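Excluded from the complex is one protein chain; the other protein chains are retained at their positions.
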Amino acid sequence: MQHEMIFAGFGGQGVLLIGKMIAYAGLNSGKEVSWLPSYGPEMRGGTANCTVVVADEPVGSPVVASPWAVVAMNLPSLDKFEPTVAPGGVLVINTSLINRPAVRTDVRVVNVAANEICNELGNPKGANMVTVGCFVGATEVVPVQQMEDLIRETFAAKPKLIDVNVECFRRGLEVGRAQKAV
Amino acid sequence: MQHEMIFAGFGGQGVLLIGKMIAYAGLNSGKEVSWLPSYGPEMRGGTANCTVVVADEPVGSPVVASPWAVVAMNLPSLDKFEPTVAPGGVLVINTSLINRPAVRTDVRVVNVAANEICNELGNPKGANMVTVGCFVGATEVVPVQQMEDLIRETFAAKPKLIDVNVECFRRGLEVGRAQKAV
Amino acid sequence: MPRIDVEKERCKGCELCVKACPQGVLAIGTEMNGKGYFFVKRVEPTKCLGCRLCCITCPDVALSLNVNGTMYHYFKY
Amino acid sequence: MPRIDVEKERCKGCELCVKACPQGVLAIGTEMNGKGYFFVKRVEPTKCLGCRLCCITCPDVALSLNVNGTMYHYFKY
Amino acid sequence: MKDKLAFGYPEGLTTGGTHYCPGCTHGIIHRLIAEVIDELGVRERTVGVSPVGCAVLAYNYFSTDYQEASHGRAPAVATGIKRARPDLMVYTYQGDGDLASIGMAEIVHAANRGEKFTVVFVNNAIYGMTGGQMAPTTMPGQVTSTSPRGRELDLAGHPIRMVELISTLHTPAFVARGTVIRPLQAVQTKELLRRAFQYQKEGKCFSMVEILSTCPTNWGMPPAEALNWLEKTMMPYYPLGVFKTPEEGVDRAPLPLCGLQDGGK
Amino acid sequence: MKDKLAFGYPEGLTTGGTHYCPGCTHGIIHRLIAEVIDELGVRERTVGVSPVGCAVLAYNYFSTDYQEASHGRAPAVATGIKRARPDLMVYTYQGDGDLASIGMAEIVHAANRGEKFTVVFVNNAIYGMTGGQMAPTTMPGQVTSTSPRGRELDLAGHPIRMVELISTLHTPAFVARGTVIRPLQAVQTKELLRRAFQYQKEGKCFSMVEILSTCPTNWGMPPAEALNWLEKTMMPYYPLGVFKTPEEGVDRAPLPLCGLQDGGK
Amino acid sequence: MARKLMKGCEAIGEAAIKANCKLFFGYPITPQNEIPEYMSRRLPQVGGTFVQAESEVAASNMLYGAAGAGERVFTSSSSPGISLMQEAVSYMAGSELPVVIVNIMRAGPGLGGILPSQADYFQSTKGGGHGDYRLLVLAPSSVQEAVDLMQDAFDLADHYRNPVMVIADGLIGQMMEPVEFKEDRQPCRSLPSKDWATTGWKGEGRPRAIVNSLFLDPNLLERHNEKLTAKYAEMARNEVRVAEYFTDEDYDLLVVAYGSVARVCLSAIRQLRAEGKRVALVRPISLFPFPTEVIERAANKAGRVLVVELSTGQMLEDVRMAVGKDFPVAFHGRTGGNLVTPDEAREKILAQLAAREASR
Partner (left out) sequence: MARKLMKGCEAIGEAAIKANCKLFFGYPITPQNEIPEYMSRRLPQVGGTFVQAESEVAASNMLYGAAGAGERVFTSSSSPGISLMQEAVSYMAGSELPVVIVNIMRAGPGLGGILPSQADYFQSTKGGGHGDYRLLVLAPSSVQEAVDLMQDAFDLADHYRNPVMVIADGLIGQMMEPVEFKEDRQPCRSLPSKDWATTGWKGEGRPRAIVNSLFLDPNLLERHNEKLTAKYAEMARNEVRVAEYFTDEDYDLLVVAYGSVARVCLSAIRQLRAEGKRVALVRPISLFPFPTEVIERAANKAGRVLVVELSTGQMLEDVRMAVGKDFPVAFHGRTGGNLVTPDEAREKILAQLAAREASR
């Protein structure tokens, strides 16, 4: 099995981080992984994305033209990556910042109002955690426990942030699980 | 016809100049010519030489391994170039600074006490003119008149030097003619 | 009356003009422009002195000043 | 008596020592060394003071000074 | 009566907006240059030279002809332009990495030859474009991505003061330092730029204006705080002022500390 | 009583003799360096760096380990050696083309980082090795093979004074200028070299000694006349002395000519 | 040691430290800034020294000095910066100094862009500097391989007294992959003692050490050139590194690609083979020495070759030389920072297979 994912959003939204967490979670559960950030001129424009591959075999191409999943945290990202999702794949949309529905009908669309949820939990910077939670909930691409451990590790230096971020992740998880494929 | 010549001596002896004059004289009398100075590390060591080719056809290689003539103004030059003269060629030796006779017997050896002669004429820097005069006298490789014109041109800026140098050249010429092949 | 105009698509919401204005005329708004920046708005337009400090400060030339021609003579700075 | 020795193969005949010597001890000779230079000779050896000015001046370290040990105490310069 | 524009968009700038980070003072400096070019009426014969640095795209922002130089070599490129076409007004726009690090030889020699162009030197004490590495002008103790423990003076030396260094050259020049962190200083800096361009226009001398600038992004602080940091940290070490003018009698080459008489003590 | 050697051949030099032209003062400078190395007892841990210039073969003349640097980059090479092996004594020997022209960036930055090596800078106001082209230090009006009408100040600028330029850096250093044209000055210059090497030995600072030197061959005059030309022409422009020492309180960074208040007049 | 997720650039830095390299001289340039940044953090922790040079010219000459003093040392840069090092590279090759140079190539020419490229192949393998010299050039196609080659690079440099260049692109430099640093790694080649290094001459034990590439006597310089040529020939005999994929099976097309692109091609080829298409891949790992014989053999078996590069065709020339003119060598290149995607590789391969079919 091989899963290719693209995480995309504005510069400050932390999409590189959640991509990295998925890669780590994959690695920690015995998979082969790769994480590839975009570092071209688009970064200057304020957008960022990364491509993550989690696979059983050593990863072939870390460059992916039609990913299994796209996680879009803002509108430009949706516009850019929606068309690339492989048929039958997954498209996660942060509806807080994206005010249009998905166009594709041959992929599974998962919606999450990430900014509303994190604001609600008093963690306005936690939208990425909500979103990745939702993604994991909807796909089970990596084990939940791995992800929670990684959140704890990530914020180890700022202990106050650990619980709110775990909380964000869990709320996302619920939202995702509710939209799990059946 | 093609004549290849090497003029060699100490740095300050003016061997590059007499080589250049032969080349100019050749050119002025309608020949093809090339003049190639040595510019390698040997120059630092205080010796200098140049290779001149005067020919009816465009000059092929300006580098010459066995020249038709060698003009040696000091001992190191004789040591270095005597063995290279083509059999039947010409070897001019400045006996004022070279206290050994030629070894080669298969070439025509022409001797000239260049420094004595020029000192005698009150032109201690004129050994090169004596020598080239001797060379031209012995070989007629270029027309005498051309050479005298060139001396006048060369010292045009220092008129006082013209006559003494022409004189040196002519005295050399005599010495050379006396040793002309018969 | 002097009037500061904000070109909202040029503004990057850096707040330097807000800090530079001696009169509290400007403040960062809550709307986002096309590039994702919360841009500056006039909050106390009537307090504007026309001093141009905000204009001189703005790194993105997002502000311009219009005055009633008779009111001031502006020197080239 | 101080004695300046000339290492003739090192000397390039630049004459700097000749000009530096306050006593006229040295002069360019008429003999050539192996490199084609007319090298320096002592012409007034008995006038040498042992001042080392020639030695300090010579770019080619062609000169050395020997003295009778009791005569002077030479400082490292 | 109709409204009158008392502050508007200079002709010397293109209208597209810049890629600079919010609150980066590169933008203010751009505007001041454009205004000076406008006011001197030389836009149609001005050629700018962009550096490699955050201002690499300057050619997109000024409405004059432009050349993009390789990293640090803008003074050589400007020398080429000005020697080819002495009628053109030529200026370089260079960062501190560009000018004071890799381009040190080129700036010193262009100044020393007295090339008749103008250098705008934007000193933000860091490599902005490449993501915040140490520059030769980085302050003692300043943390950057290649001085993670802060600039260590025993390993990296003290920050270089380019204006002071260039001022020691004997060749006549106009050399000054300003900043744009407050409106008054921006106005004063514009005056320095005007003088610099004016000297060039008159064919008098090389001119260089160093401008202390912020890099909120790589300093890791909000724009307004960056202005204060600059004032507090950089300005005491990099004094503002006119350091050298081409007028006679103002050469200030330093003299020896002490004569050789007491050397060696 | 046996004779005693009061002036002999220093151990620091090899015995082969040099390729320098007759009367060229490169040779005197070599001897002084060798004597200092001998006297400090550091020969066995000294590494020299030759330039590209007439002293390119210096590695043949000093009896220490040696590296040959590319043209102008000796300070970078020395930085590499010294950072790799701080226990070694490292010095560069550089001409004015090497150090002040192509190598400007490297010397300024090595000095500014405070690299703990010693630079011997031989300023003969010309490119000796390549046959007498103009150097940055060539005197106004001086005829060279690339300044056939004499150095023209409006086209080539004034000669660069490296000691003055390096002295403006804030990083502590020992910077001085001497010459070897008379025995007394040679003795004084040796003292400067001794101090420079001593500072290095103590790990204190970067040190550089500029030495005014002759090039009889390319100046086109006999050796003795060259000494006089140097004295008459170069020395007034390149004053001898100690310009900077690492001791506290002797930083002499220039101050602005005038404040911004009167800027723009 | 456990596998760790690391960015290519940082892994390269750590690999150097593991190879006992304690010195780094470099100058920032995208997309390899993480290397100097990593070294500036890590080296002081292991008693090493990081120097941010004033330029790539200076950095490369610092390398020269440090290597000449006998220490392991490396630098890294990207295309324009590597161009600035060419004089020093020629000097280091001429003076036979063991150094490691990393080039994380970006798109050119000129300032170009910062995205991945392989257009410095010629510069690296044929000599961007002057004179007859060769670098040993290694091209990893994964972060783990970058780590392994980096460690070998120091051994090879020391063994041959020759600069070794490791070239990759931003894809390798910027991506994170799991890597492992072997605890008990042994040098991959014998390491002769550095008695030629300038460590201070005690007057005995060894001759005076002179690090130098100047030979005024043309005969001495020619002898030096012959010595270097013999060394390069020895490298050509012993240091060819190449990965072959499916060359034991049957195939109608041989793809030749290196570095990041090879990996993309391999993805496409695996998929195609699963579909029954007969394709094989040769991936040169050492670009100098070039795996000429392997490619010649594999190409002959296929009768048709496709070279894929992020350039307008540079390695292509070496492949052409290996293959000769008996059958077609096709080329697909992307430039400007654009990558070859697996789909694109697939399409180009299919087109070549079809052409082969048609020509039968």
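Should a chain be cited, it is by its letter among A, B, C, D, E, F and G, assigned in written order, with residues numbered from 1 in that chain.
The rule is simple: a contact is a pair of C-beta atoms (placed from the backbone, for glycine too) under 8 Å apart; a residue touches a chain by one contact, two chains touch by 3 or more.
Just so you know, these numbers come straight off a predicted model, no measurement behind them.
The chain that is not drawn here is touched, among residues E:6, E:21, E:34 or E:47, by E:47.
One of F:41, F:148 or F:236 touches the chain omitted from the figure, and that residue is F:148.
Per the touch definition above, the residue from G:110, G:192 or G:207 contacting the chain not shown is G:110.
From the set B:36, B:71 or B:151, the residue in touch with the chain omitted from the display is B:36, counting the whole complex. Listed here are the subunit G residues that touch the chain not shown: 57, 79-80, 82-84, 86-87, 90-95, 105, 107-115, 117, 119-120, 122-123, 126-133, 212-226, 228-229, 311-312, 314, 317, 320-321, 324-326, 334-338. Interface with the hidden chain, as seen from subunit E, comprises residues 43-47, 49, 56-57, 59, 63-70, 73, 76-85, 88, 105-106, 108-109, 113. Mapped onto subunit B, the interface with the missing chain covers residues 20, 23-24, 27, 32-37, 39-41, 58-66.
Basically, only the chains that are shown with their structure count from here on.
The chains in contact with subunit A and with subunit D alike: there are none. Where subunit E touches subunit F, over half of the residue numbers in use are shared by the two copies, so each contributes mostly the same positions.
Across the two interfaces under comparison, D-F and E-G, the one joined by more C-beta contacts turns out to be D-F. Chain centres here are Cα means. That of subunit E falls 31 Å from that of subunit F.
The set of subunit C residues that touch two or more partner chains is empty.
Each of the following residues of subunit E touches two or more other chains: 101-102, 104, 136, 155-156.
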